[in-house]
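Handing you this structure, nothing more for now.
As you look at this complex, bear in mind that one protein chain is not there, while each of the others sits in place.
Coming up: chain A.
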Amino acid sequence: MKVNAFLKKINWMTLLIPVISVVLGLVCGAVIMFAIGYNPLLAYQSIIESIFLQPYYGGETIRAMIPLVLAGLAVAFAFRTGLFNIGVEGQLMVGWFASVACAIIFGHLPKFILLPMSVVAGGAAGALWGFIPGLLKARFKVHEVISTIMMNYIALYTTAYLIKNFLYTEGERTPTIPQAASLSSAFLANLTQGSRLHWGFVVAIIAVTAMWFMLWKTTKGYELRAVGFSPDASEYAGMNVGGNIILSLTISGIFAGLAGAMEGLGTYQYMTINSAFTGIGFNGIAVALLGLNTPVGVTLAGALFAGLQTGGMTMQSNAGVPVELIQIIIALIIFFVGSGYVIKWAADRLKRKGHKS
């Protein structure tokens, strides 16, 4: 009975758009491969086989999922308040740097203090990088798309400068963080035949739950979503719109900063001097859009993209298809999700035709 009521509540059309988009994206990818003379079936088969049957690629997929889901949550959280956070890339970078710097500077502390402290440092740095565009928007009406892009580049050059001048070691990177701050685990690595899977997935799960709880179970979350629906109505209802904008981008920044911390404390255990962005932040936009800005959706979309990217490596070695094809497919999926209006329109047309005949 309850299940039935639940099923009725779901808006199937809304759910259908991401599914159709993914299918269309994969079909387009196949057409491109076929047109150039690759074997699309072999390519997709190698992706599926590697991530589901080979523990190493399975582990790497979950590993890649961790920052992707966090970045997706960051974008989705801001979206819920009607804000477009393109700055996840920069927030991730300062979070990465802060967590690694904290781990190295306070390297003498015991694990139960140092590890949480380093994770928090990453989140805090991301929060700061989200707070600034939030403040600029609330106080000076600076559009967040422009300001977060600017903040991205400021983060890129600033972290590179800080590493070069204060935490430099051979190989254009920071020293490796002490074991006491590391999220890596010999147990998880053994389990997955030497993948870089680390305990960060626990952080990601907590973050997914936290976002759901904050937005749908607290008064503040209700306010944030109300501002997203209609800033004017919220203002009229006595909500502090500016304050909510700042809060939303700050929390969004925390998620992004944590994504960076996961890379710093888990995957790499150090930070390189980046001359370009990691791409995780931009992928986060795709993840959020495809996941319809819901925690569960973001998790599923994150899994899909992580799987595609990890499996894409084997696609290159087995079917000879350059791994960039995955990026093309992801881009196409974003276009399709973004064009949901047309998909809806087409589906409506089909439905009407169905009724006539």
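Keep in mind that, in the parts below, a residue touches a chain if its C-beta (ideal position, glycine included) is under 8 Å from a C-beta of that chain, and two chains touch if they have at least 3 such contacts; residues count from 1.
Methods note: contacts and distances are computed from a predicted model.
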Absent chain [UniProt protein name; select from "ABC transporter permease", "Spermidine/putrescine import ATP-binding protein PotA", "Sarcosine oxidase subunit alpha" or "Dihydroorotase"]: "ABC transporter permease"
Listed residues A:65, A:86 or A:121, member touching the removed chain: A:86
Sole contact to the chain not displayed, among A:172, A:235, A:324 or A:348: A:324
Residue among A:113, A:296 or A:342 touching the omitted chain: A:342
Contact set of chain A toward the excluded chain (per top definition): 36, 84, 86, 136, 139-140, 142-143, 145-147, 149-154, 156-158, 160-161, 165, 275-276, 282, 285-286, 289, 322, 324-328, 330-332, 334-335, 337-342
